[in-house]
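Can you keep this structure in mind? I'll have questions shortly.
All protein chains but one are shown in place.
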Amino acid sequence: MGPTETGSAPETLASFYRTLEQHDLQPLWPIADQLLTQSPQPATKPWMWRWASVLALAERAGELIAIHEGGDRRVLSLANPGLLGRPFATSTLWGAVQYLNAGEHAPAHRHTPGAIRFILVGDGVYTTVDGDACDMHPGDLVLTPSWNWHDHNSSADEPVVWFDGLDIPTVLALDAVFFENYPDEKLQDVEQEHNRSERLYGGRALLPLGAAEDTHSHSPLLVYRRADIDAALTALLSQGGGPMASLEFVDPTSGRPVMPTMGCEMHRLVPGRRTRPVRRVGSSVVVVYKGAGSSVISGQLFKWNSGDMLAIPSWAIVEHEAAEPTDLFAITDAPVIKAMGLYREEIHETPQHVTRVFS
Amino acid sequence: MGPTETGSAPETLASFYRTLEQHDLQPLWPIADQLLTQSPQPATKPWMWRWASVLALAERAGELIAIHEGGDRRVLSLANPGLLGRPFATSTLWGAVQYLNAGEHAPAHRHTPGAIRFILVGDGVYTTVDGDACDMHPGDLVLTPSWNWHDHNSSADEPVVWFDGLDIPTVLALDAVFFENYPDEKLQDVEQEHNRSERLYGGRALLPLGAAEDTHSHSPLLVYRRADIDAALTALLSQGGGPMASLEFVDPTSGRPVMPTMGCEMHRLVPGRRTRPVRRVGSSVVVVYKGAGSSVISGQLFKWNSGDMLAIPSWAIVEHEAAEPTDLFAITDAPVIKAMGLYREEIHETPQHVTRVFS
Amino acid sequence: MGPTETGSAPETLASFYRTLEQHDLQPLWPIADQLLTQSPQPATKPWMWRWASVLALAERAGELIAIHEGGDRRVLSLANPGLLGRPFATSTLWGAVQYLNAGEHAPAHRHTPGAIRFILVGDGVYTTVDGDACDMHPGDLVLTPSWNWHDHNSSADEPVVWFDGLDIPTVLALDAVFFENYPDEKLQDVEQEHNRSERLYGGRALLPLGAAEDTHSHSPLLVYRRADIDAALTALLSQGGGPMASLEFVDPTSGRPVMPTMGCEMHRLVPGRRTRPVRRVGSSVVVVYKGAGSSVISGQLFKWNSGDMLAIPSWAIVEHEAAEPTDLFAITDAPVIKAMGLYREEIHETPQHVTRVFS
Partner (left out) sequence: MGPTETGSAPETLASFYRTLEQHDLQPLWPIADQLLTQSPQPATKPWMWRWASVLALAERAGELIAIHEGGDRRVLSLANPGLLGRPFATSTLWGAVQYLNAGEHAPAHRHTPGAIRFILVGDGVYTTVDGDACDMHPGDLVLTPSWNWHDHNSSADEPVVWFDGLDIPTVLALDAVFFENYPDEKLQDVEQEHNRSERLYGGRALLPLGAAEDTHSHSPLLVYRRADIDAALTALLSQGGGPMASLEFVDPTSGRPVMPTMGCEMHRLVPGRRTRPVRRVGSSVVVVYKGAGSSVISGQLFKWNSGDMLAIPSWAIVEHEAAEPTDLFAITDAPVIKAMGLYREEIHETPQHVTRVFS
């Protein structure tokens, strides 16, 4: 018998359930166990996308697919096999690579999902965000927050590839997607001097007088530079001693995550030292910015190299171990989880048994 | 040709897309239009559940289904026909009726989804929340917030029916569901004096000294009384003049919504006066606490009476008109939408054309 | 030799100090001990003003002093003898009694210091605050926050007396006092229906939808009623068991103190039970709303009755003991102290020795 004992005959119940269905009602008791599980049961699978394949396919897309006016983007999204064909890396996060050929321009549009761009390959590109041209170099993070006009522009001689992180699944789940093409589907006019946000908000704990009193839902700083990230990781690691130093990219006017829907992190691993097993409510997508090593996620071993990308489901136990100096970039839904009062974490004492190797 | 012009032969593209799929990648360009729509395209349909049917079926469940120890609840959930069989009223909200026979007890458990109970029929029941017995009378609102132990207890002579509102779809979408049965699947011990939270936090802008400095993610006040709600609506309506007075149930220590995931509202309608058409990002479930009238939702007319329940999708245009004095209770996902920086609303000048009548 | 050893001859130093003074400089070392004391050394003395005297003198003022247009108020301020003739009850708080004869009107003005009115004697009076007539009855609290127009109006047959609490010393110390008479030094026009703020914000954890999102620096609720205060104290005392139940008057839209500069509290004492000795950073002025008993403040015993008023300096050790059911109203500077990160408190185990009796 099920969780609720009934003295009723099965056919009586079946008939009752059919009547319920006709009235657009469902009984809770037969499904309560599947619905309210003892712990999260994400459809998201621990997964990895290999840089070699992703890059080769992005290059192939660069040959096959043109970019035209009309809001187009040459983007390959990470489709987690647990998510039934939906183009999402985890249940709440979109991960993708975007590929721009030398001299290409992706025209301006805006949408309520917010995006981050983490540059992997190439130089000589900028993204214009509400008129502010943000130069993009490898290892930089560039934000195109919710409902900001943005277009991408290459004056490079070589193709450029970056990682796109978006909160699309979350904004979709909230039925809050709006999208708009820029008038005439053109590029935006650009202010003469690039990187306005960096000049205004890029100081080191130094802000324009009064800036912190403005209200806004995302960071007014749109670019975070590799050199600064590297220096911060070096300092943090020298302080903490490892095996891992972790930093968060923040809104300098509030210290809060760059967007209310998505956080950005960078982790530096000390080679040869395994991190303690930890699990957290909330999912993330990890990009190996540089380095090599392995991770165990829910008992499954992933061996990775520079450029590989991983999906980490909510409540999965995670351990990392680098074989060489490694920086891991990650997007997470932690800001949502925490704002909703749903955050938990567990740190375990014993390393996981590896039950399977990803290949 | 599609949004992205390609010079490539269809078979080349088809082959490329198959290769992408094998590598768990998806091209954005063929689906960008469906994914990033100009405005929200909720699967949730405007819908109504009739009290007469719901009550009759709840009573039938009261005959057929027993409640036993083990975390059981006799609950019929509103299953929006747009949501493909999932037992949700809207994409983010769970709505249901719960039915307790005279003298029944629903044993204690806790879960991370938060719940509200809005009492519709019957008296002589209390819900124990973390040891605090909260008496429930018609028109009262009782909270059982995230991860609080709760059981329901009837010493009534008649069955009791209440509306259950939960944030289950949101917490599921965030892969953050935890559930636990109370030790030995019993009822909680109850403090001798009932309604502790009301004594502590139920004052009129009067709090225990220091209370507002405690941090918590939900309201410490667990009960809101019909008499107070009625008085507040009367006062508000006398102030504003109609056609509708709207109040929100709040955490008295912060003025914020009762939970970070779900808001509770009550609206009083002046008979014969139509509200202006408005649409908002975010969905809601409305329960006609008392009264009669009609609503137009996205061009569809719903005629309702006491006890009827409606689903309002995100960005649907909504108008109400009461035929007699009416109070509408509603749960909404507004706290989530606003915390994520996604809130918008539009007030329209012209009433909608009714294109269809719900029957 | 002093705290800084110098090898210098006294006359050399004296000459040096004179030179410093000529250049508007002062050496820290001779005064460091007096300036940076081990603990607060308030000039404020523990003090008491007897209701019998205060009332008699207020009545006498009622005979001698007329109220005219021009911003006048018939107010006797509590002048703490430690404060060198300044009309302040403590170093940060102004306390006073205001006296209005039957039928008198005190014309409208506004000022940046915020005020509270705690009604002691009489009925049939209202204070108009930015057009909203707030009726005043004994035991009610009425706010006239910073820069709100306010006038006082009696249609009573008898004189009315209330306690005025203001943050004047704090606003003066910050050089932030502004004052303005109402045009033509008249009364404000009054909205027909009195007590607008009560209708809008006086619900029990029920707010007008959207109210908590407005920004304001003080409570939009302007009146707190004796019946509600009494009920809240009764409930709180039944919960905690005594010897004292303490509540705070809050802004219902935020749970925070009614003003950023001044908090309002009410304490109910159980007769025969002495409170534990406690000291806090920050001062307060206490008004015995009703009851009789005694307090020990910094070793000094004060025996009080209804209407008596006490000044409690910062960091003074305080104990209360009621001889009959007692309600103590208090204004404090706690919101300032806490906002500045300066709050501390100490609870002591042993009752103080009484070293002096106030008479």
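Going in written order, the chains are labelled A, B and C, and every chain counts its residues from 1.
Convention: contacts are C-beta pairs under 8 Å (C-beta built on N, C-alpha and C of every residue); 3 or more make two chains touch, one makes a residue touch a chain.
Just so we're clear, the structure is a prediction, and the values are computed from it rather than from any experiment.
Although it is left out of the displayed model, the omitted chain contacts the following shown chains in the full complex: A, C.
Remark: the omitted chain is touched by one listed residue; of A:169, A:252, A:293 or A:341 this is A:252.
Across C:220, C:260 or C:307, the single residue that touches the chain missing here is C:260. From the options A:102, A:190 or A:211, the residue with contact to the chain not on display is A:211. Within the complete assembly, residues 3-8, 12-13, 16, 19-21, 23-29, 31-32, 35-42, 44, 47, 49, 53-54, 57, 60-61, 64-68, 70-81, 87, 91-92, 96, 111-113, 146, 168-180, 217-218, 259-261, 281-283, 313-315, 333, 336-337, 339-342, 344 of chain C touch the chain that is not shown. Contact residues of chain A toward the unshown chain are 193, 196, 198-212, 219, 221, 224-225, 228-229, 231-232, 235-236, 238-239, 246-256, 265-266.
Throughout what follows, only the chains that are shown with their structure count from here on.
Touch-path distance (fewest steps) from chain A to chain C is 2. Think of the whole protein's Cα atoms as having one middle point; the chain whose own Cα middle lies nearest to it is B.
Chain centres here are C-alpha means, and the one lying farthest from chain C is A. Averaged C-alpha coordinates put the centre of chain A at 52 Å from the centre of chain C. Centre to centre, using the average C-alpha position, chain B and chain C are separated by 44 Å.
Note on chain placement: the centre of chain A and the centre of chain B lie 29 Å apart, centres being C-alpha means. In chain C, no residue touches at least two other chains.
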